[in-house]
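Can you keep this structure in mind? I'll have questions shortly.
Every protein chain but one is kept in place in this view of the complex.
Presenting subunit A:
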Amino acid sequence: MKHTENLCNWACGLRYEDIPEDVIDKAKEQLYSIIGASVLGARSQAGRAAIAGLRAMDEGSACAIFGSNERASVANAAMANSFLAQIFEFEDWAVYSHSGACVVPVAMGMSEKLNKTGRDLLVALVIGNEIAGRTGLAIQRGAHVGNSMPNHQADAAIVASRLLGAGPREMAGAVGLSCFMAMQPAPVGYLTDAKGLINAFPLHAGITGALLSRAGVTGNRDVLEHPAGYLASVSEYLDLNELAEGLGDRWVLRTLRSKLYPICGYHISPIHAALQIRREHNLSADDIESVDCYAAGVTLYAGSRFHTLEPDLFTRIEQGDATHVPLLFDVPFPMAAAFVAGELTPRQYGMDYIRSPQVRDLAGRIRLHVDAEMHAAYYRWEYAARVVVKTRDGRSLSAEVSQMPGAPGHEFNVRAKFEQALCSIAPEDRVRRAGDLIGDLENQATVTDLLTALRPDAEMLCAATAEGAGLDATAES
């Protein structure tokens, strides 16, 4: 089957009216979540440095960078916004693919640059998720899991091409150009801010591919399915039938999982269970003797992978050789910080918590186990966890979460996540207006009003930036 051509035909032909209302609602949920995550990311040292770095040789001013008053060319603004959404691991995923931190920055940037309508933006978001979800499924048996899935050069090119008004042939060529240099992450990058670029570089290729194809550069129009093409270059096993399965009928975006906590998605249920125990039993961290956490194998796989570094992770952070990023994939540290603080927000990845003897001591008493049933359930999309706390006075307290908050049917108030992120940099009425504009996006003639509402108040931004200096863990060197 000519999968690239098939996907591009579908992406070019999709109309707003073809998309079910609940799928449009998911696209709006994704906007709230990703913009909120990006705004928080812009308050981190890494985020501010990334913006400065991308602006250094960019004279452009076409597109907004969220959470800042900086502007850049469309590709660099999208790259910055993707990095910001990723730097606290506070984004989302659909099926297996972390789509939001790629699709949203591309669609927002291109919509602003090309003065597109709210409906154009919504349709592009839906298309991007449907493509990312399906390419993710096609490479599900390869080496990469979760955020590492190397598939976004395809969805980024298709989103950008759709907003450029490309026809199927031009769009397929854009995919071919974008996907030529098939990118895969070097795993060691998860130790530093480099991981923030995981969607950013692929989306830059996607926008570039779309623009080159528009200008007449020819790309391979069969790059997704070809035995020497993109997917075959990034995965040893292919399930190409997934690319066409249920297209336009079984909507991938319905599987969207927005993150309630800034942490690897495998660990959301364990953290939720831990906070539940703390809340229900009015527990303080000092009351805890030990913690046992039971979850799927992937939780242990990701959550213990930085536990044998030499020198250890905390020393590396102090030395400036690692940042807070690996802690976003850990379980003991964020869980201990959550027990201490009663919350898990970007603040818990700051140096105050990293250097806290109380947090580090408790983290050393948190053990991870795999529950075979939970492991099997994970592959049926059930993200379960059980946390058992032994207290110093001899009690055994436990909480079990059968599905993560943010999963379909277990949604949380994602607009509140968005508003909480923005409220420190913009007046309340403007934050509410921005939220209302996303809620009413299908009736917006352009995205300009939304972007105006998202613009930070200069004084508030200055104060928030000073306060947010400890929002992430870049040790002073």
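One rule holds for everything that comes next: a contact is a pair of C-beta atoms (placed from the backbone, for glycine too) under 8 Å apart; a residue touches a chain by one contact, two chains touch by 3 or more; residues count from 1.
Basically, contacts and distances are computed from a predicted model.
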**Q.** Per UniProt, the name of the complex member that is left out, chosen from "4Fe-4S ferredoxin", "SCP2 domain-containing protein", "Xanthine dehydrogenase FAD-binding subunit XdhB" or "ECF RNA polymerase sigma factor SigE"
**A.** "SCP2 domain-containing protein"
(Q) Among A:62, A:194, A:370 or A:423, which one touches the chain that has been omitted from the display? (A) A:370
Q | Touching residue (missing chain; options A:298, A:331, A:389 or A:404) | A | A:298
Q.
Across the whole complex, list the residues on subunit A that are touched by the chain not included here.
A. 140-143, 145, 184, 187-188, 190-191, 235-237, 297-298, 300-301, 304-310, 368-373, 375-376, 378-379
